[in-house]
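Below is one structure, written out as structure tokens; comments come after it.
After this line comes chain A, so read on.
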Amino acid sequence: MSEDELPGNSSQQAFLRGLTQPRLTRQNFLRGAAGTALAALTPQISRAATVTDWNAWWAAQKPSDQFVFANWPYYIDVQGNGSDHPSIDAFTKQTGIKVKYMEVIQNNAPFYAQIAPVLKSGQPTGYDMIVMTNHWELTELILQKWLVPLWKEKVPNFAKYASPSVVSPAYDPGNKYTMAWQSGFTGIAYNPKLTKREITSFEDLWDPAFAGHVGMFNDNTELGSAALLKLGIDPATSTPEDWHKAAATLRDQKDKGLVRQYYDQSYINALQNGDIWITQAWSGDIYQANSKGYKDLKFVVPKEGIMMWHDNMAIPVGAKNPLSALAWMNYYYTPEAAGIIEDYINYICPVPAAKDYILNVIKDPAVANSPLVFPSDTDLKKTHDFYAFKSYAEFQKWNSIFNPIIQA
Partner candidate 1 sequence: MNATSLPRHDVRLENVMKQFGPWVAVNNISLTINGGEFFSLLGPSGCGKSTTLSMIGGFETPNSGGIYLGGEDVSRLPPYKRDVNTVFQSYALFPHLDIFENVAFGLRRKGLPKAEIQNRTHEMLNLVDLTNFAKRKPGQLSGGQQQRVALARALVNRPKLLLLDEPLGALDLKLRKQMQFELKRIQNEIGITFLFVTHDQEEAMAMSDRLAVMSRGQIEQVGTPAEVYDHPATEFVASFLGASNLIPGEVTARDDDITSVKLEDGAMVKLPSTALKIYGKSVKIGVRPEKFQIITGTETPEPGWNEIEAISGVSVYLGVSHQYVMTSRSGRQLSVYEQNSGRDSPLAPGTTVRLAWNPAHTFAVAYDPTKADGE
Partner candidate 2 sequence: MSSVTTLPATKAYSPSRVGERLLSFFTWAMIAYNMLPIAVMVVFSFNTAPNGHVALKWLGFTLDSYKHAFAIQDLTGALGNSLEVAAGSALISVILGTPLALALARYKFWGKTLTDIVIFADIAAPAVVVGASLLALFLTLNLPRGLLTIFIAHVAFNVAFAVVVIRARVSGLDRALDRAAADLGATPWVAFWTVVFPLILPGIIGAWLLCFMLSIDDLIITTFVAGQTLTFPLWVYGATKIGTPPQVFVLSTFVFIGGVLLALANAALSRKRESA
């Protein structure tokens, strides 16, 4: 796990760190005052990732009785009218560790933008565990060494229960930094009452009959990938040329007044309210909506294929309670915990054994037998991966092609 080991004991390390880590010097402050706010953003500020011997680091961690868990809204089981989460309660009962559960992640990019400057300035984010999709932001976190390499001996359940689809993924070989929380499909959802016909294809998002009532994602990775699929291109192997073609068809869609809005998670609200009739959608959201009274809404796997993504648990550097976070991961990778949570959130479960638990213990066959929660191998064959950016320049290229569609 360790890369460049520093010789000597920990006090020497602290001394060396003291030499290399900047403090807020007067000069620094004056430079800020004199007109640049860049001190925190320049490489002169070395990073918290000056930890090089992660084994020693882990060994130095003391067990704690709490941890802070930053997650997306409605991404865990809920009981009653508010903030009661049975899975968390069970975890606390089992381990004595309290969880400060925060629903602070609306989307990958804004959340990354929120924590990146903090990490860059070497400060703790305040979170012990975060959940990030396998988009560029996760890659960037890994490249920046802003994630703590996991101490896998503490998570034996992962090896035991994890679905093959989340073991050693391309974006994190060997699960060095991440373990999947949920996977999911990005397909199409619609309200048959309003569309008045069945939807089968990405082409339908371009149907002029739905003008002003089509929802698209404002996450440009999702947006671009949908257009690529519509054009019959596999996003994972696409080229910048393909991107331009995809952008053109998206621009066409927008210019014709088809698009109601480029949504973040708020699309589900708009879909439920009838503001949009057809939209890019995440499978689990539609499942949840169905179970909460919006029975009309339908999720489809378009004939062109479907995007599969993975949301991953990770520990940001500077975390104060990493051992507790590991304990949670280990807890999550059990059929019981995964089952309780899965029965509520209905995305794709990374623990196949949870199916039996849901079927036999929770007795919810609708979820247990759903091909969208526990997809068959044939379904999995229809899925596509996102394009994996190899550099910031590549990511910028993608941005410069797709951002103007959303922003202009």
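Assume a contact is a pair of C-beta atoms (placed from the backbone, for glycine too) under 8 Å apart; a residue touches a chain by one contact, two chains touch by 3 or more; residues count from 1.
The candidate set was assembled so that all candidates are chains of the complex that A comes from, given by their letters.
Keep in mind the model is a prediction, meaning the values are calculated, not measured.
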item	value
Identity of the candidate that touches chain A (this complex; choices 1 or 2)	2
Contact footprint of candidate 2 on chain A as seen in their complex	24, 29, 32, 36-41, 70, 73-74, 78, 80-83, 102-104, 106, 114, 117-118, 121-123, 125-127, 264-266, 268-269, 272-274, 292-293
